[in-house]
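The other protein chains are all here in position, but one chain of the complex has been omitted.
Our next item is subunit A:
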């Protein structure tokens, strides 16, 4: 039964998001599994190990009734600084990861994509691939690699790009899904426009599917939740963490929790039963009509769901979830998809209180408000997983291939050109790579923006004339 997903966490941000993801994954599975059995659903993300043996022996899922002995995450952790990974290995998740799954450097990438890609790539590439190979061999039917990284720094973006390329070469039949955090305009890394531009080219060429996240969008979501909390004090809002904060003042923990929820929701149909199962490869088939246009806008309602004490009357209904999920304020990338054209969209519902007729009826209502591309007016994919998320009776994830994704790319291009015009910091990159790479990356981004622009169309007719 296992259809495994290997998570590759690259760089500081990637590992922090990953840490939150694994915490929530454990909580989610534990909530429905009081007897501690290693169910089939757990085998997508975890292995069950018997550590009495040396080396530890993997216990197969078999008929899904063996007890959990020792869980290991199907993950590879990569960072060119030791701090974050070491913290992970010492923290409450330490049992999940073994040192054979981790690759760390010492001196970091200096927030330089070229350092990450052209120096650490070749240097650590073989070792990283070995670790990935070792994980892949333990999978019966590997479904995808989920790559968590940010694009603003050096490791996540540069080494992350290198890993993406290597996965494309060595595992072309396995999906490569990237969840990159795009830098915001007030990012404290001055070279982030260069790093993100260079990384996007790699994502265009080598990823199957990309779900970009913008910190600004996450901050706005958290802002709105705090406002709601004033009206409804029992609403769950994660407490700001004590550590480093985003320039907006929001704790990274809360922002990471939103991304972790996204990942759990995305994989819920692979792990749990439902009336309309949606595999990750189905998402790519349905949402990517042209090979390079694989950047999806994601939004969730609710975005966060912790243990709140809202009574049943205050919880959103399924209709409300659908209405909220397409609003610009709930997007994880800044933009208003309703003002632009949808190439395709997927609505993945979790929960057993509603069924396919509710989902179908809601999609019908939403269609009236959505501008669909003329050759795909019914470009929807519905998914229904019976298992709700932790702490919420139902939740909805919308993944949309929408021309509005051009906006973050346009912003990225503008920031890049502002710096590159004066060749500021370029010499740091020239040390490791040919400067023509910038031009190629810019071309690739402009192509992408233009391609999406071709499908931006007038309001299309709703009749089947």
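Brief remarks on what is shown
Assume a residue touches a chain if its C-beta (ideal position, glycine included) is under 8 Å from a C-beta of that chain, and two chains touch if they have at least 3 such contacts; residues count from 1.
Simple rule for what comes next: contacts and distances are computed from a predicted model.
Between the listed names "Phosphatidate cytidylyltransferase", "Tubulin delta chain", "Probable cytosolic iron-sulfur protein assembly protein CIAO1 homolog" or "Vacuolar protein sorting-associated protein 33A", the UniProt record for the complex's undisplayed chain reads "Tubulin delta chain". Which of A:33, A:66, A:284 or A:336 touches the hidden chain is settled by the complete complex: it is A:284. Contact with the chain that does not appear here is found for just one residue of A:22, A:97, A:194 or A:380, A:380.
Listed for subunit A, the residues touching the missing chain in the whole complex are 1-3, 40, 140-141, 143, 273, 275-277, 279, 281-282, 284-291, 344, 346, 354-358, 360-361, 363-364, 367, 374-382, 462-465.
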